[in-house]
Each structure stands twice: as C-alpha cells, then as structure tokens.
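Sending over a structure as structure tokens; questions will come in a sec.
One chain of protein is taken out of this complex; the other chains stay put.
Each chain gets a letter, A and B, in the order it is written, and its residues are counted from 1.
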Amino acid sequence: MTGNIWSFVAQGIFATAQLTVFGFALGAALGLPLVVMRTASIGPVRWMARGFIEIVRGVPLVVWLFLIYNGPTQFDPRLGSIFTSGASAIAAIGLVSAAHMAEIYRGSLKAINHSQWEAGAALGMPHIDTATKVIAPQMIRVAVPASAAYAIGLIKDSSLASTIGVFEITYYANTAAGSTSSALPFFIAGAYYIALTIPSAWAARRLDIRLRRKVAR
Amino acid sequence: MNGIWNDFMTHRSELIDGLSVSIRLALLTFALGLPTGLLLAVAGFSRSRAVRIIAIILVEIGRGMPALVMLQLVYYGIPVTLTGFLSAAIALALTTAAYTSEIIRGGLQAVPEAEIEAGQALGLKNVHVMRDIVIPQGLRIAIPPLLSFCIIMFQATSLAFTIAVPELLAHARSIANVNFHYFNVFVIAGLLYAVITVPASLLTDRLEQKMSRHLQMQ
Partner (left out) sequence: MTEHVPLDTKDLSAAVASPAIKLENVEKRFGDHVVLKQVSLTVDEGQVLALIGPSGAGKSTLLRCINLLERPTGGTITVDGVTVQADHKINARELAALRSRVGMVFQSFNLFPHMTALRNIALPQQRVLGRSKGEAEERAHTLLRRVGLADKALQYPGRCSGGQQQRIAIARALALDPKVMLFDEPTSALDPELGLEVLKVMRELADEGMTMAIVTHEMQFARDVSDHLVVMSDGGITEEGDPQEIFAAPQQQRTRDFLRAVLDRR
C-alpha cells in the first residue's frame, strides 16, 4: 500500500517543477524593470516602486493566490476560465518573486564597486551602455547566490498552489491523506520536497563558485 | 473602492477577530520556536558528534519541509487530538526553530575570529570565550535577520486556515464564499496583513542600518 502512496504523490512533482520554474522566470524577468524603477533618480517613480515592492512582499503569497484566482470572478464569473488554477498560481508566484528579485538585484547593484560607473563615464561611454554592458552582467553574477536560494525556496512555496486546486505534490498528498486518513502521505510529500531542494542547492553552489571570479567588488 | 469599504465596515469585527487570532498564533509560534532555535544552534557547536549530527538533520528537515506540509503533518500526525490552533503553533514553531537556528549560528560565526584568538591568548576558557565574547555579539548580529524571519512567519499563519484555525484568511474566505465579493474581501485581508508587516519591515530595516553602522565603527 505504501508503495502506491509514493507513486501517487509523485504525480505532483512535475507540476511543482513547472510552478517553480515558470514562477521564478516570470519574477526574475519582471524584477528587472522593477529594480530600474526602484533605483531611478526621479523621486515619485522610486517611491511608487518601493510602495509596490513593500506591499507585494507584505501580503502573504496565499492571499495573492486567492486574489488572482477568485478575485476576477467577482466582476465576471466567466473570467474563471482565464484565471485557471495553474495560470493564477504562476501569476501569483511571479508577482511575489518579482518583488523579491527586485530587492535582490538592488542589493547586488550596491555590492558592485562604485568605481565601475566612474570608469565607464571616464571612458566616455553613454550611461545606458555602461548600465547594460558593464553593470548588468556583473549584477546578475553577484545576484546568483541569493537568487538561487530564493528559487529553491520557491519549490516549497509552490505547495500553496494546492489550496487553489493545482495538482502538485501537496495536493496529491492531501488527497491520499483524505482516503487513508493517516499522516504518511505528508511525510512522503516532505521527503519529495527535501529531495528536490538538496541537489538544487548543490548545483547553485557550483554555479556561484564559477561565476564569482568575474566580479569587481 | 466603495464596495471594498462597505464590505470592510460590514464585516470588520469578524475580520479583526481573525487578525487577532493570527497575531496570537504568531506570538505563540515565536515563544515556542525561538528558544528551540537557540537550543539547536548551540547543539550545533556541541563537542559530541552525535548531538551535532542530530541537530543538523533536524534543521535540514525543518527547513526542507514547506510550512503547509508541516501543518498537515502535525495536525493529522499527532495521535493526541489537539486544537487546530495548538497544532498550527507547534508546526510553525518547528519550522521557526529550524530556520532561526541557522540565523543564530550565522550570527555566532560572524564574530571575528581575531577576538576569539585574543580571548584564547589571554587564557580564557572556551566556556568564557563563548559566554562573554561570542554569544553577546553573535546574538546582537542575529537580531535583524531574526526579526525579518518573524515577519515572514506571521505571514505564514495565513496557512493555518487549512487546519481549521479561525484566523484572518479563514474568516476572509468564509465571508467571500457567501457574498462572492472575492476581490473586495481578499484586498481587505491583504491590507490587514500589510498594515502589520510593512511597518514592521521598515522598522527592522532601520534597526539593521543602525546596527551595521555600529559594527563599522570598529
């Protein structure tokens, strides 16, 4: 019987992976314009970006999930077909990730040696070129450890998608627990999550070591 | 906008009740989890290899399990029937202990090696080096990240609705399931969480800046 539970819960692994990967990709991408706004020289732009980031990070992910999944149906029940479980989950994860990634990028920018900007300016490079060719590549390299740690955290956050009906690991564990009324499926789910995080952490560390050499601190 | 305000005024007592349950759950979680985290951190420095290994395993499990799964595990797993509130507190406390032990360990390790050497050169015993030099400074360093983590755990209390704890999100869902004002109600819930987390974050940031300035003076 136990063997069955292992394979039953394992059905959710693919969805967990998809949620994590797409959610993170969305967040990593959206985080870029967000950090540009957050570090802009124009005050109001900066404040709006900061307010946005603070609120997105200050509201629990599960609330965003329900807001995106159920919220639109208040205005038009047909919107439910657009805001499906999967899409809503990825959107919510992407939204919260964007705010976190923007902060990670901001921290990375601070860590890059200030004189890199000055060197670019002294060489007569236009600001946008210095930004994209000199600063951005270094920023991304510096951001790798924190981003990787965050992405690995997302593997666990994706479990929240079970509450809006996404067929990922926790959802299957819940289903199995319902029918057997034991806690074993949750041990199994936990084991899968731990198994997913460990190799990812190892890979992230290898990546960080390789990239570390090319940054001017 | 009008609708949101109306919904809030109509259901405000229920929602505020839920918020207070969330806060109480968070506080109980901290009361149980932080001391346990400190214990685990100290166990990580134990001279006994067995103790160290057990501590590491507990921490990795506590950090590797999603809080949602931990909640279900404690609720359905413990043979004694506990209330949802207590189960939630235990589950979240276990998660808290695992994460905070790492934060505290990081703080202790951030104390400069040179000071430990100076203490040893003076002939101070390891116990005294720990008690007088490492722990006072290490804990101080660990405070901002610990506070940040507490804010995250407060948000995690929102997951307790899955085990029938009448906290804020549980109330929000039950209200929305009746009046179908999903958007309004969840916006209100979100804002109620934010009203606590955002100022707390800003205060923690300011504290962190003050502390790093203090450390840089050396």
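Just so it is clear, a contact is a pair of C-beta atoms (placed from the backbone, for glycine too) under 8 Å apart; a residue touches a chain by one contact, two chains touch by 3 or more.
Since the model is a prediction, treat every value here as computed from it, not as a measurement.
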Omitted chain: which shown chains does it touch? B
Give the residue, chosen from B:24, B:52 or B:140, that touches the chain omitted from the document. B:140
Among B:56, B:82 or B:124, which residue is in contact with the omitted chain in the full complex? B:124
Positions on subunit B where the hidden chain makes contact: 112, 114-115, 117-126, 128, 132-133, 136-137, 140, 214-215, 217-218
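Keep in mind that, in the parts below, only the chains that are shown with their structure count from here on.
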Quick check: how many Å separate the C-alpha centres of subunit A and subunit B? 20
Provide the residue numbers of subunit A that touch subunit B in the complex, in ascending order. 54-55, 57-64, 66-67, 70-75, 156-157, 159-160, 162-163, 170, 173-174, 177, 181-183, 186-187, 189-190, 193-194, 197-198
Which subunit B residues qualify as touching subunit A in the complex? 60-61, 64-70, 72-73, 76-77, 155-156, 158-159, 162, 169, 172-173, 176, 180-184, 186-187, 189-191, 193-194, 197-198, 201-202
